[in-house]
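Of the protein chains in this complex, all but one are displayed in their positions.
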Amino acid sequence: MMIDRIFQEFSRKSGMPPGSVVPVGEKRDQPTTIRYFHYSEKDYTEQEYQKVTELPDDPGVEAVTWVHVNGIHHPSILEELGTKFNFHFLVLEDIANTGHRPKLDDWDDYLFLITKVLTYNEKTSLVMPGHFCIICSENRVFSFQESGPDLFPLLRERIRNGKGRIRGKKADYLVYALLDTIVDGYFSMLEKIGDRIEELEESILDENTDEAFHKIHVLKRESTVIRKSIWPLRDIISRLEKNDWFIEDNTRYYLRDVYDHAIQSIDIVETFRDMLSSLHEVSLSFNSNRMNEIMKVLTIIATIFIPLTFIVGVYGMNFHYMPELEWRWGYFVVLFIMFLIASLMGCYFKVKKWF
Amino acid sequence: MMIDRIFQEFSRKSGMPPGSVVPVGEKRDQPTTIRYFHYSEKDYTEQEYQKVTELPDDPGVEAVTWVHVNGIHHPSILEELGTKFNFHFLVLEDIANTGHRPKLDDWDDYLFLITKVLTYNEKTSLVMPGHFCIICSENRVFSFQESGPDLFPLLRERIRNGKGRIRGKKADYLVYALLDTIVDGYFSMLEKIGDRIEELEESILDENTDEAFHKIHVLKRESTVIRKSIWPLRDIISRLEKNDWFIEDNTRYYLRDVYDHAIQSIDIVETFRDMLSSLHEVSLSFNSNRMNEIMKVLTIIATIFIPLTFIVGVYGMNFHYMPELEWRWGYFVVLFIMFLIASLMGCYFKVKKWF
Amino acid sequence: MMIDRIFQEFSRKSGMPPGSVVPVGEKRDQPTTIRYFHYSEKDYTEQEYQKVTELPDDPGVEAVTWVHVNGIHHPSILEELGTKFNFHFLVLEDIANTGHRPKLDDWDDYLFLITKVLTYNEKTSLVMPGHFCIICSENRVFSFQESGPDLFPLLRERIRNGKGRIRGKKADYLVYALLDTIVDGYFSMLEKIGDRIEELEESILDENTDEAFHKIHVLKRESTVIRKSIWPLRDIISRLEKNDWFIEDNTRYYLRDVYDHAIQSIDIVETFRDMLSSLHEVSLSFNSNRMNEIMKVLTIIATIFIPLTFIVGVYGMNFHYMPELEWRWGYFVVLFIMFLIASLMGCYFKVKKWF
Amino acid sequence: MMIDRIFQEFSRKSGMPPGSVVPVGEKRDQPTTIRYFHYSEKDYTEQEYQKVTELPDDPGVEAVTWVHVNGIHHPSILEELGTKFNFHFLVLEDIANTGHRPKLDDWDDYLFLITKVLTYNEKTSLVMPGHFCIICSENRVFSFQESGPDLFPLLRERIRNGKGRIRGKKADYLVYALLDTIVDGYFSMLEKIGDRIEELEESILDENTDEAFHKIHVLKRESTVIRKSIWPLRDIISRLEKNDWFIEDNTRYYLRDVYDHAIQSIDIVETFRDMLSSLHEVSLSFNSNRMNEIMKVLTIIATIFIPLTFIVGVYGMNFHYMPELEWRWGYFVVLFIMFLIASLMGCYFKVKKWF
Partner (left out) sequence: MMIDRIFQEFSRKSGMPPGSVVPVGEKRDQPTTIRYFHYSEKDYTEQEYQKVTELPDDPGVEAVTWVHVNGIHHPSILEELGTKFNFHFLVLEDIANTGHRPKLDDWDDYLFLITKVLTYNEKTSLVMPGHFCIICSENRVFSFQESGPDLFPLLRERIRNGKGRIRGKKADYLVYALLDTIVDGYFSMLEKIGDRIEELEESILDENTDEAFHKIHVLKRESTVIRKSIWPLRDIISRLEKNDWFIEDNTRYYLRDVYDHAIQSIDIVETFRDMLSSLHEVSLSFNSNRMNEIMKVLTIIATIFIPLTFIVGVYGMNFHYMPELEWRWGYFVVLFIMFLIASLMGCYFKVKKWF
């Protein structure tokens, strides 16, 4: 499963010309939808299209156009978009390669940004990284979501009813709003992982250890996946903040806020890793302690009874001449001696703090 | 508990507009108090308010105004302050998010600084990080304390009686004094943790190991919490020192002093972590040694008595023709032989240094 | 085997003059082939030579010449090439030293680049790094492959049928195409390693542990070999991108793409190492758990039967006066008592969760 | 003990005004001595004072004045010095705080330098870091030693008899000479620790392991203390070397020499830590090996005798009809069979290399 997620990207055949737009994520049956938003401070238009050709041309400089493509597994749609809006085919290739790591490229006319939407599937205990790309130029934002449910219902609502600042701002604020929503989404995902870790921490004593080790291993693996997706954000947002032709001065404060949140989520992942390592150690220690306890019981029982069994064996011998056997109270004397030996050994173990 | 502390911050719903001032720490019943100090070299005023509207306007440039808000769980108070004194709502949001990591932002008109007040709860063995924010402009300092008892009784006393340098200095010296008090507070907290570690080190031999492992795990976790709170201070104070419009030249020496203390406390936390790792190793070693000792006892007892028990078993057999049984001294000869075997084995173990 | 691969390079005798072109890879019987390509937008020539002297001189500035040498174990060929095209003998030495680490040198007239072609031999489970060097000047590219099958059939095909961009571009694009093919080759190699790791992860529970440890050790060793070969690429491509006399502006985008892929493959190797470490830990834990289980069975059996065996031993003693022996139901009473003891112990172990 | 040494510094009460000169090292009964040296190329004066007021004023620019204060636990002396020679009270505070980490501060008029004198107490096996401070201006050097015996008898001798270069040089050379003596002192201390480690390495096989683990733990802890004291020197001397108003050009070569020695001693401490980690691993391995050996003996004895004991048990049963019992040679046949079984098992264990 891990290996699949790692190798999502590499389906392009070695030696083939670059720029072949071949989506490599699993083909999902969900049809591709294109949501078109066009808004300015006073007005807004909203429309849903199935085809790229239906998309209206750029209607003016003042307003912001947001095209959201959900479902990037139809290469034709990407190619049509590329042709219509003049995107480099290397960009289209990177959008289609759903396993590409997060990055920010400045293509002079537009910025190209890859991030990951992380969702935690509680049934399979897997973190599924969803590919999410943004292409933004001065007054146009294209966002590409690999698949899955709508991520921005609240954001859309804010645009529609004109509350908040978004309608009065440029495209850079929209990019901020998208990133903010995605990074906020990390926290709810991390919270679910956090709950798992807490459950594990509480049950570590009762748990069957093999299962606990396996759970720790799985959570560690997942936190590696998360880390790989979130870590590059630190650098990306920081570079985005420094961009001088797209980001306006008063948006910079907001980006700094997203940056803080991204770092916070990185911090949380690192804390999780620390805690999981510590839990691993603790459960190893518990394990070896339990082993010790078992050994102690065996040792106490064995060391007490082995000598006694020897003694009774001695008087089970069939020698013709064994004077003790004839003694009237021989049997009881031996019983008493054995009781004495057992008691002494018990005291010895007590002193040694073996129980 | 750990997970709770990590996730204190993230209650803002994903997709909501930024700047919603929603405090996310536990609601505490303690009412919010606003302490107002106004002092210059000659004079000082002190007042306690419940409402922001009652706060006097800025009375002049020469004097320093210090507004200390204890209890930030009433969003209305933060919002009123923001309106009255013109703070950006992102700043207010960060004050309300009690889980926000320490940072320093320069908002041109004012500096915004987040630190953590760390208190060690000896009953629960938990380090509780308290949110503490400072907003400072040229002659005004606002400090926000999440909750808890007054942290600055001595500082207030120094302002009142005009001793020390504070009355003759500007607002930057007050900020230094606040930071100094907070960083000094780290040491008493660290000392308590240090005492715990020392107790642990001394009792590691006698202690029930499961308990020791648990204690080490808890202390390690707590030192992770502390480190996360103190570590960013290094960078924050260093950047504060370099600030050129708020910090005056002769205050820089004092900040360097706080900086030294912050680094010292980071050093101590790192030393604690080293010691805890080392203690973990030592107690693992002790554990495995104890195990060894137990095994040795079992082995000695078993290896001595198993052959002897075999011998007495031999002469317990009921064969009709067993010549030894009829010998006059057969019984004693066998007893002697067994004694000989046991002695030889004892010597062998002695040579092998098994006891 | 590892050691052999590490020391491939060092056959030059200490103290000998530098620049002695002595190939140090294993001598392979494969004859050296020299493939000559000469193409411009309109036209192309293709030829295969055995001797350097047969190579045509440079036929013009507009066209690109690509000379591909497969098999570098004949020093004479390298020396002739060096003489004919005026390469520094240190460059020739580095081509012949098949163990040299990847690097990029700027020799003013030409760039010299060393990379590794990595192939995974599934039979021996070894990653075989193949030496691959590129010398490129403004309109000429020389590539040197240590040995093995043709790596660029698709690339050659693209040149022949004039599809794609390659025929219309300069030599820098050819260098990009070569690097792209090599880096893409890493992914198929990594995928094979990934499959091995996945197999291992799935079988770790059933596997004989000694074998599992050995496999993990081997895979770790191989990922060290890979890492050493891929890691320097990051720096090399990044420096190549910054070159100002060979790389043209529009090729830079393509190199950035190769750079992304190189980093991705480094990421994958690091993930593999993480996973292997984690698997090692998991299999250690499983191992110690299995040990625990075995110990538990021994302990349960032994602690139940040792006291019972003692009891039956008691009544096997031959004392003349043992009242219980004469009792009518003595035998059954003893059997019942023993059954009671065994049951009580079973309950005790059940409560202790030993089974 | 560790914790004590860590917390030496923090006795200043939180919230108190900065600059309170409160020495926090243990009060020692040793009285404070002030050694006054005044020398130029031709002449020198030497004097010992008890009081600061007795100290002569600065007698001229050409000569160098060296005031050495041994015993800094009398705050009054520090305060008087501060008043007389105009030192900042933060400097005095740092001199009094014997736990302050090494640092170099440039106070424009003078340099302030903190280092540590390390002595190894062989009885307690503790490295005691002694506080050592230097204040130096163009022709005056003040050195402050926490306590203990005279560190510079040879240096003083060199000044007295005018041999070596020191009399002809400025104050910067004196500072170099002090640092050189201190750093040289590290080596003799490290040599003692090194001897301990070597002893440990040689005795690791014979040693009681609990004791060995404890010794390794103690030595590790001490090397942490040393490292913390020496590590900052690297940076301090390097910055001192770059100072442009105090250090003269031809003294820089000497400082570079001290710098080399400081790095060498850091190297040694790191090597010690490596060796101790390796020793820990080795002794863990030996421990587990010894455990193995013990287990093997138990297993061999038990697995040979358990089946034999079963056999003799069989013929100890009291069934009325057991044909073998009546056979003439039954007893000897059984003895022979048991011998055969034991021999076969012995061979099996031999083949398995269990002994």
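Observations
When the chains are written out, they are named A, B, C and D in that same order, and each has its own residue count from 1.
Following the convention adopted for this analysis, a contact is a pair of C-beta atoms (placed from the backbone, for glycine too) under 8 Å apart; a residue touches a chain by one contact, two chains touch by 3 or more.
Fair warning: this is a prediction, and the values are worked out from it, not measured in the lab.
Considering D:W231, D:F246 or D:F286, the position touching the chain not shown turns out to be D:F286 (whole complex). Across D:S40, D:S125, D:N243 or D:T303, the single residue that touches the chain missing here is D:T303. The residue from D:H74, D:H88 or D:R158 that touches the chain not shown here is D:R158. As for the chain not pictured, it touches subunit C at residues 2-3, 6-7, 9-10, 12-18, 88, 90, 93-94, 100-101, 103, 105, 209-210, 213-214, 217, 220-221, 224, 228, 280, 284, 287-288, 290-291, 294-295, 297-298, 301-302, 305-306, 308-309, 312-313, 315-318, 322, 324-331, 334-335.
The missing chain lies against subunit D, touching residues 152-155, 158, 163-166, 180-181, 184-185, 187-188, 190-191, 194-195, 197-198, 201, 253-254, 256-257, 260, 263-264, 267-268, 271, 274-275, 278, 281-282, 285-286, 288-289, 291-292, 295-296, 298-299, 302-303, 306-307, 309-310, 313-314, 316-322, 354.
In the analysis below, only the chains that are shown with their structure count from here on.
At the interface between subunit A and subunit B, two copies of one sequence, fewer than half of the residue numbers in use are shared by both copies. With angles rounded to a multiple of 5, the C-alpha fit of subunit B against subunit C returns 145 degrees of rotation. Centroids built from CA atoms put subunit C at 26 Å from subunit A.
Contact with two or more other chains is made by residues 316 of subunit C. Chain contacts here run in a simple line, from one end chain through to the other with no loop closing.
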